[in-house]
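The complex appears here minus one protein chain, its other protein chains still in place.
The first chain written gets the first letter, and so on, giving A, B, C and D; residue counts start at 1 in each chain.
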Amino acid sequence: MHQITKIAGYVTIILAVISFNFFLPRFMPGDPLSFLTGAPGMDMPIVLDEATRAKLLAYYGLDKPLLQQFADYMIKLMHGDLGWSTYYNAPVSSILAGRLKWTLLLIGTSTLLYIALGIVLGAISAWNRGGKSDVGLLLLLLSVGSFPPFFLGMLLIILFGVKLNLFPVFGAQSPFMAYSSPVEEAMDILHHLILPATTLVITHIGGVYLLMRNSMLNVIGEDYILTARAKGLAEWYILRKHAMKNALLPITTMIALRVGFMISGTILVETVFAYPGVGMLLFDAVMYRDYPLLQGAFLIITLVIIAANFVADMVYLRLDPRLRHD
Amino acid sequence: MTLLKLKRLRTCFPTRDGLVKAVNTVDLEIGANEILGLIGETGCGKSILGMSIMRLLQPSTRIEGEIIYKGQDLLKLSEAEMRKIRGKEIAMILQNPATALNPVLTVGDQIAEAIWLHQTMTKREAREKAIEVLRSVKIPSPEKMANECPHKFSGGMKERAMIAIGLACNPALIIADEPTRGLDASTKEQIIKLMKEVTEEKSMLFITHDLDAAAEICDTVAVMYAGELVECAKTGDLFGKPLHPYTMGLLDSLPCRGLKPIRGMSPSLIDYPSGCRFHPRCDYASAICEKKHPEMVKVEDRHYVRCFMYL
Amino acid sequence: MTEKTIELTDLRRLWDTYSEKRIGVIGLVIMLVFIVMAVFAPYIAPHDPYELYNPMEPPGPDHLLGTNDIGQDILSELIYGARVSLFIAFFVSIVSGLIGTILGLLSGYYEHVGFFIMRIVDAFLAIPRLPLIILIAAFMRPSIWNLVIIFTILGWPITTRIIRSEVLSLRTRNYVEAARMLGAPDSYIMIKHILPNVFPLLVVRLVVEASHVILAESSLSFLGLGDPTAKSWGMILHYAFMYPTIYISDVWKWWMLPPGLCIVLTILSLMFIGYALEELVNPRLRGMTQV
Amino acid sequence: MIEVEVEVRDLKKYYTSGVLKKRYIKAVDGVSFSIKRGETLGLVGESGCGKSTLGKLLLRLIDPTSGEIFFDGINLLRLNRKELRKIRPRMQMIFQDPYASLNPRMKIGECIAEPLKLQTDLTKREIRERVMELIETVGLNTEHVNRYPFQLSGGQNQRVVLARVIALNPEFIVADEPTSALDVSVQAQILNLMKEMKEKFTLTVLFISHDLEVVRHMSDRILVMKAGKICGEEPVKS
Partner (left out) sequence: MINRRFLAVLALVVLVYSASVGVMALSVSAGTATEKVVKFAGDVPGGDWGYPSPFGFYPRGPGYIRMSFIFDTLTWKDRNGTVIPWLADSWEMSEDGRTWTFHLHHGVKWHDGEPFTAKDVQFSFDYITRHRTAFKWFQSLSYIDHVDVVDDYTAVVHLKEPFAPFLVDIAGNVPMIPEHIWKNVSDPGKFVDKRAVIGTGPFKLVKYDKEQGYYEWVANSDYFKGKPIIDRLISLSVNDAAAALLTGAIDESSFWGQRAKVASSFEDKPGFAVRWGPSYWVLKVIFNCERYPTNITAFRKALAYSINRTEIVEQVVHGYGITANTGLIHPDITGWYNPDLPDYEHNVTKAAGILDALGFIDHDGDGVREYSDGEKLEFELLTPSKFAREAELIKSQLAEVGIGVNVKVLDMSTLDDILKEGNFFLVISGHGGIANPNILQQPDWPGGTFKNETYSALYKEQRETMDPAKRRALVFQLQKIVAEELPTYALYHPRMCCIYRPEKLDTWFFTRGGVGIGIPIEMNKLVFLGEAKKGEATEGTATPSSPAPRQPGFEVVCAIAGLLTVTYLKYRVGVRRR
């Protein structure tokens, strides 16, 4: 029953987001046609005559009343059709799919890394509370956590990309044509991933670290830790087996919430590294008033966030035996 | 034969408000198969005493004196050596089983891990042993309950599980810290009965503020006030013929003995009154009590008291 | 002893506890430096930040941090930048904190109101912040006040959620029930018994929110959605990022690094303060570390 | 004047869980009894038997599922919020944990003054005098006025609670395990103080505890509760 209310909640949110995405951009000034004929104020002056304009509007279904457009959109959505991007001139689903794989790769790797690292470092830090490693880690991670992702990205590009020339500074793959093996391709993708992922990991690790450290400090004061010590268990074992699992419990949902932040960070990082992900796309979609794309991108991002929450719920359920059977 | 001997044990730790002198020059002996009750009110240092023996206090705590267990001074052992003592030689049953059991691990695991760690056996063997132990503390259908997490256990069952953890490696000495706290009357009785049963061939330091429980289970009882022992005697002697005014007051404030309270309140462990620490609350106090700190004296056979009345 | 002196000693005690955390004191000092910078910008800045000199001068005696692409003194821009960035941060965090507190109190205290408000909060939290900001920012025309409005709109839900969960637990405390037994009206209970007990949490939240706002403002400016005519640190970075040779010449050292570090330091100081406050507020964490 | 101060008829409180398959937790399941004016009724039972819920139901801190509660002849369940607020000062409650019963951010003086501020028209000066008087009545020192609850011991805090409870001269008090968090010697102090207060202010008391000995000492009559039901009386003297 708990699940049902949860799912109902998710559905409401998705519906709210869908309608929000649909109406807000359409109430914004400007329309997709401005950019259909080049960038106004930048490119060739191409003047649309009224007939062509009307034809274009009809072609994109923008001449119908708003509510009917909404109904059409909803019906298409039910069939899994996200529409046709006006600016990029391609199906929204294929554009998103092409971009999403990179964003997921970037978000996925860095999320796994920063959550794992943050948890381990937070646990170690709390375990040594007041000690040198605790103070050191705390200062270090609070400091690096204060870097705005775009700024850090720029610094990394200058240092490791341009000055040391260790890593490629843009894109997700090398612009070379043929890979001799899949391993080589994977390596290349990894090579491109390192700087943006590092940026994301560094800027997000502090949050998880602090959460974990605080949670862990609470756990360390618990009686069952004392019980474990009284059993004669080794410190590392207690930390791993008794403390970490309990400390993770209260912070799983908070970590899931951070995925939202993560997406914000990703937009910036993708911009700085010209990484071909959804973040950049979304930004362009707003600028170009590409309604279908905007709707699709927002929907996907919301779904990702809801999925993250769902995963967090699942993890929580797995971690907390008290919820498992009821 | 003496199993554990505390010699001039002092434990203190710093806090924001000052140095807490929780245990002050305590001398105590527990013989083989002896159950020693340590009674006292909240904040008198009795739990700290237990934890001092196990060396489970914060690293900033200073423990002085000697804790001689089977001839070796526990305070001189390394952390690794001490780990071999904990659980295997001396087990501790902490107060409040609701929080002392790890909520996310099965009870079986929590027992088995101690066994598996201290004895050379496979995890499966340890697990079977754990079920054995659960059975010995009278948990119904232990095979099933071993796979459950603590939230499926009632208060009394949790206490039993705690005892099972303590018994897991068959230690020689058990330190039980207020095992009956917060239990209902009937459950309390059962637990005390169980503890009596399982410690038949063991020694136990039974820390409690519950005078009834102490009377029922202990061979010897020591009374602690403001970080030091004020009286120590065989259970019958202590309850039948208390010597120290504090012990008398304590017994009189029981509902069944008429609810006659001791006036005032316990001092903090940071600064005590001068002289006898009990004198501000004592009906028998005289001039000397305020000035001089009394020593423990032997009044009768195995009956010691710290009071000027018996000097 | 009069009531006043007691209040003073209470403050004193609070400061004593707070100042035990060196990290919090450091954070406060950095923040003070920036506040002084912001307040006295006209007196500290060597030049008018809008005045034009030779563009792209490297650092020299006239311009300690050189000039930017249209010849404005970068150091002066930086000093004036503290005004914009700090103003937005504090204003937003206080206003959104206020809204969040009121809604949090109401939704925690009255169950049906709470249910309704929490659904709105959930919806807000499910929409990612920056994309939404991008959308609204494009909608609203970039200006400082619009940024303030956007960040406020997006800031209150988290505060509401935090305050609510605290109120929910406080509501069942015995002293709240005791006050009800005395026939106290709800408003009295909320203001007298619940509010003071959520206040410490609120302060921590305000500090955290302020750092989020600084980050969001700079991110938005960086993406070109801020107010390009305002001199915020993010905007300086935006122009630096747009500059063609920023990656390949030394210009970044005096044009990109200083505003970036200002942002980093401000956020860091807020994080330090927040951290110290949190240890102060959370009694279980108290005395655990000495930093 | 009515002889019976409090009367409860077939009181029930069920907690539900589940949306599709409803499950009930019967915290209080059909309880009826009455307390005479000036009487102390003891209520014993194991933890989780519903005795605390019953206490809160009596004072309408929570609303029952069904049943009737009469206080001084008034049906409490028929009162609206305003009327209820008016009648509340006449009945009070003492909780188990003295620390949790006091707002940690209010000084002792403020805590005791609060009922007077809320329910009387006394001037500030009169309130202060009355607070001092109350503090001495419960055996505290006047210098405690400016302390915070965390600066006092559990016993002292419970005294503060008592002072606040009697500030408005209530008629009926529910004491929910008022001493179970305290040490034996302090427990004796508080229990004796309560007895004293009861005599002095002719209170009607519902005394809830799991400790039969304590209840015996305090009560005129003892009810035993088990799994939400009253399952009999216990003699006062054993």
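Some points to look at:
Assume a residue touches a chain if its C-beta (ideal position, glycine included) is under 8 Å from a C-beta of that chain, and two chains touch if they have at least 3 such contacts.
All values reported here derive from a predicted model rather than from experimental measurement.
Touch with the chain that is not drawn comes from one residue among A:Y114, A:F147, A:Y209 or A:F273, which is A:F273. Across B:P59, B:P140 or B:G240, the single residue that touches the chain missing here is B:P59. Although one chain is not shown, part of subunit A still touches it, namely residues 28-31, 34-49, 52, 55-56, 59, 84, 87-90, 95, 98-99, 101-102, 124, 127-128, 131-133, 157, 160-162, 164-166, 168-173, 175-180, 184, 187-188, 190-191, 194, 234-237, 239-240, 271-274, 276, 280, 284, 287-289. The missing chain lies against subunit C, touching residues 50, 52, 55-56, 69-71, 138, 141-143, 224-225, 227-229, 239, 243-249.
In this section, only the chains that are shown with their structure count from here on.
With every chain reduced to the mean of its CA atoms, the largest distance from subunit D is reached by A. Taking the mean of each chain's C-alpha atoms, the chain whose centre lies closest to the overall C-alpha mean is C. Averaged Cα coordinates give subunit C a centre that lies 45 Å from the centre of subunit D.
Separating the CA-averaged centres of subunit B and subunit C is a span of 51 Å.
Those residues of subunit A in touch with two or more other chains do not exist in this structure.
Partner subunit B is touched in their complex by these residues of subunit A: 222-224, 226-234, 237, 241-242, 245-246, 249, 319-322. Subunit A meets subunit C in the complex at residues 9, 12-13, 16-17, 20, 24-25, 27-29, 129-130, 134-135, 138-139, 142-143, 145-151, 154-155, 157-158, 161-162, 169, 206, 210, 214, 217-218, 221, 257, 260-261, 263-265, 267-268, 271-272, 279, 282-283, 286-287, 294, 297-298, 301-302, 305-306, 309.
On subunit D, the positions that touch subunit C within their shared complex are 56, 59, 61, 85-89, 91-93, 95, 97, 100-106, 114-115, 118-119, 146, 161, 164, 168.
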